[in-house]
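The complex appears here minus one protein chain, its other protein chains still in place.
Now for subunit A:
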Amino acid sequence: MLSPERLALPDYEYLAQRHVLTYMEDAVCQLLENKEDISQYGIARFFTEYFNSVCQGTHILFREFSFIQATPHNRASFLRAFWRCFRTVGKNGDLLTMREYHCLLQLLCPDFPLELTQKAARIVLMDDAVDCLMSFSDFLFAFQIQFYYSEFLESVAAIYQDLLSGKNPNTVIVPTSSSGQHRPRPTLGEASMLEGVEASLFCQCLENLCDRHKYSCPPPALVKEVLSNVQRLTFYGFLVALSKHHGINQALGALPDKGDLMHDPALDEELERLTH
């Protein structure tokens, strides 16, 4: 707790990094919204419940998208809630379209944007026919990557485009970057003739990205692992690999392994009780 790096940050930044302020602000906002009701049973109790629910991950239910997206913990909680609520749909074996999954998402978050769901669908379907049917597990893992790491993925996409067109993003000047590593440019011929980009170069760029990115990103070691298996890869190939990687899933901590996706003994019990 009393690590030196923690004390090294100025107070405000420290709080911001841990997203404490987000929750504080939201708590006070909720308090204001419902003050007549809450005043009935006490403010202290309200705060207890609020932070309890934050810990349990139920605070994001039926909340607006801006809140859900606000912190990584919120995102992870949302993913977990989605999994728990609609695991039965997946268990039933139905293949659904992107729009149907989006509908289910909207049941939990009324203003969830369609673009995110579309992007997730593109990962599953490798950018083809977005109206195809998808299985629950495929969609869920792809959606996890897309939603949790959305900003990171945007940057990756930009890098990929740069690499495709032959530019080396390392020479792009980033204001906050201190490391100005200059690498020799890859020959244009190489990049354009074959599909995708060279894995090792891509890996290097991503490492740099992870270093300077202030948003969450997957553990660099695991990213390296993903990229070390192949020579060349496309953008969507990379994303699919990310989504299927067990390590990343575990690092995220929201969803169980693919094998265990359909199992949830506690809720199954609950379900039995409800239906009989």
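Keep in mind that, in the parts below, contacts are C-beta pairs under 8 Å (C-beta built on N, C-alpha and C of every residue); 3 or more make two chains touch, one makes a residue touch a chain; residues count from 1.
One rule holds for everything that comes next: contacts and distances are computed from a predicted model.
S.K.: Select, from "dolichyl-diphosphooligosaccharide--protein glycotransferase", "EXOS6 protein", "Leucine-rich repeat-containing protein 49 isoform X1" or "AP-2 complex subunit alpha", the UniProt-recorded name of the complex's unshown chain.
M.R.: Answer from the UniProt record of the missing subunit chain: "Leucine-rich repeat-containing protein 49 isoform X1".
S.K.: Have a look at A:R99, A:R212 or A:H263 and name the one touching the chain we're not showing.
M.R.: A:R99
S.K.: Footprint of the hidden chain on subunit A, which residues?
M.R.: 11-12, 15, 21, 24-26, 28-30, 32-34, 37-38, 41, 46, 49-50, 52-53, 56, 58-59, 61-62, 64, 81, 84-89, 92, 94, 96-97, 99-100, 103-104, 106-107, 110-111, 267, 270-271, 273-275
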